[in-house]
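Here it is, the structure, as structure tokens.
Right after this comes chain A.
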Amino acid sequence: MKSYLLPEFKIIRDDDRCIRCQVCVRQCGFGVHTYDEENDIIISDESKCVGCQRCAVFCPTNALTIMTNPYEYRPNANWRKEFINDVKKQAEGGGVILTGCGNDKPYKIYWDHIVLNASQVTNPSIDPLREPMELRTYLGSKTNQLEMVDGELKTVLTSQVMIETPIIFSALSYGAISFNAQTSLARAASEFGTLFNSGEGGLPKELRKYGKNAIVQCASGRFGVDPEYLNSSAVVEIKIGQGAKPGIGGHLPGEKVSIPVSRTRMIPEGTDALSPAPQHDIYSIEDLSTLIYALKETTNYEKPISVKIAAVHNSAAIASGMVRAGADIIALDGIRGGTGAAPKIIRDNVGIPIELALAAVDERLRKERIRNKCSIIVAGGFRNAGDIIKAIALGADAVYIATAALVAMGCTLCQKCYTGICNWGICTTDPWLSKRINPDIATKRLTNLLRGWSLEIKEMLGGMGINAIESLRGNRHHLRGVGLNKWELDVLGIKGAGE
Partner candidate 1 sequence: MDFDYLIIGNSSGGIGGAEAIRKYDKKGTLAIISDEPVHTYSRALIPYYLKGNITYDKLYYRPSNFYNKNNIQTFLGKKIIKLDVKSRAIILEDGESLNFKELLIASGGVPFVPPIKGLNQNNYFTFTSVDDANKIKDKIESGHIQKAVVLGGGLIGLLAAEALSSFNIEVSVVELAERVLIKVLDNISSKICEEILEENGIRVITGHTISEVINNPDDPDKIDKIILDNNEKLDCDLLIIAIGVRPRLDFLKDTEININRGIVVDNHMQTNIPGIYACGDCAEIYDFILDIKKLTPLWPTAYIGGMIAGFNMAGHNKEFTMGMNMNSMKFFGIPVMSGGLIEKPDDGNYEVLTRYEPENMIYKKIILKDNIVKGIISVNSIDRTGIIIGLMRNNIDVSSFKAHLMSDDFDLIYFPREIRNEIFTGRLL
Partner candidate 2 sequence: MKRIQINEDVCIGCRLCEVWCIVAHSKSKDIIKAFKQEKPRPIAMIRVQEDIPISFGAQCRHCPEPICVFSCISGALYIDENGIVLHNSKKCVGCWTCILVCPYGAIMRNEDEKTALKCDFCMEQGTPSCVEHCPNEGLTLVEVSENGF
């Protein structure tokens, strides 16, 4: 069927600069560029271009410019280009439109409407360059009180996991991302003293040595879950849902289930790895509790158990149930959370922004006096240290970052993760493309990012006159809203700027 779709991107090649070295030809996994030997020119098939910029970055003479194809349909505020093209796509293919990465729709990003406080005159700010600043964070359920007898601690403490910065790499499963990418996350987490999350695809044997820095997931597919896997971790996380696709399952297409992926997931090569929508042993809070304690039993009560849900309308009530079910950590993933593959219609329309969910959950748990029973990790599109520090002031213990980590490794959010082709070598299991991530380099890029953001958080903390991240947690007085409605301010539990 003739496609009526126009190319999404336009490729401009400066012929004065193009030396026909064909680096672009070799770097494009989508086969956009080809060399025509007869005429000594490089031909670019724009219809295949995904705008990942790999060719442009690697072109040694900067001869390439990849830009959005500027074609226009008749302007229509309702029928925007995207919707027309999606309809064409489905008319031609007759299926669910898949996509990758996080929601790209212009929902209000509350971080951009919240501002932070700083000390002026009446309270001194702290210079983080001179004063010790504490970003160290402990994850896990905290006891109500500590009992001391004769100077000795009598209370038995629940298991805690210490991280040096409140930034954790979010779930990115092997199979969705390449082995080299996952290795880089593991190494960076280990070097910096934070955690990475295996995702639901198992943990390759080679990475078990980073277990002290691993959150391992137990999801509905139970891929690669065995007692050894569960015990090769710092935290076990029950994955109920994901911000990019709340309420639905997922599946890793058979073509991505290569030999090493099959070994890690413990399923035969080439079969679809289906993750059912619910975990079929969890239909209620009571069932959740059953699994939480099953995991605690299997890990000898040595590891905090996290439960991850997508941020949805009743997150607060659900979170309350989760804490009562025994979760030591609650992970909330907002509507802007990323994915390797999700139906576009779900990604773009289901769930709520993380800011609102976090505020609501924190508020609810405080009101019920069980906030200390769990740590809260929030996820879903954290773009910079400002977003993170605001999240902590709104009540989070730590944040999960995944998209930012991928961007640090080279990702340009071309949203083609679901194709299995990733020109940056991240979201692929193709051994040829996977080599593009050199774990030495990617680890460095990731630790640099963690370092940069941690320094920025310290700067902002110092400016507020705070020297430990602990003191900021849930301290909403340090936040003010700008351009927000009353209900928004109410849900966020913050005052408007100037108040």
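Candidate entries met the following condition: all candidates are chains of the complex that A comes from, given by their letters.
Definition applied: contacts are C-beta pairs under 8 Å (C-beta built on N, C-alpha and C of every residue); 3 or more make two chains touch, one makes a residue touch a chain; residues count from 1.
If you're wondering where the values come from, they're calculated on a predicted model, not measured in any experiment.
Of the numbered options 1 or 2, all belong to the same complex as chain A, but only candidate 2 touches it. Here chain A touches candidate 2 in the complex through residues 16-17, 19-23, 26-27, 58, 60-61, 425, 430-432, 434-438, 440-441, going by the rule given at the top.
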